[in-house]
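Heads up: the structure comes next, in structure tokens.
All protein chains of the complex are present and in place, except for one that has been dropped.
Entry: chain A
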């Protein structure tokens, strides 16, 4: 499958996880990994599955590297109705009121432009016991399996 991993990061933790997912998937798939700050909405290619990895920053906001992307989406209003994405969130339950609000906002932004979310939004908790990759690798496998039919090819 052709996959693009897009990450929105502030501290670099989401970037590290995105790179780990890329390494994990590379053996069986054609995988790109890109910072959301370098992604133009016009570059979305419906033949690829987009795996979004995004943190939360400040008071439940998108992380710094996702903000220019959100602005570009607002300005360009792309039609993403043929696009499929899945999303993995990084957060810290210490700040429970805004826990994983960043990825939630990003998912809503994609859906508002017609993109189809595959699978559930999974959230890692930095104050919890799990390593992010231990949740993210099974999540990636699962959404790739689900996406096979949607993208018209075998996973």
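Observations on the model:
Please note the rule applied: a contact is a pair of C-beta atoms (placed from the backbone, for glycine too) under 8 Å apart; a residue touches a chain by one contact, two chains touch by 3 or more; residues count from 1.
Just so we're on the same page, contacts and distances are computed from a predicted model.
Hidden from the displayed complex is a chain whose UniProt protein name, among "ABC transporter ATP-binding protein", "HAD family hydrolase", "Oxidoreductase" or "Ferredoxin--NADP(+) reductase", is "Oxidoreductase".
Only one residue from A:24, A:92 or A:141 touches the chain missing from this view: A:92. Contact with the omitted chain, checked across A:28, A:58, A:114 or A:138, is made by A:58. In the full complex, chain A makes contact with the omitted chain through residues 10-13, 16, 57-59, 64, 92-98, 125-127.
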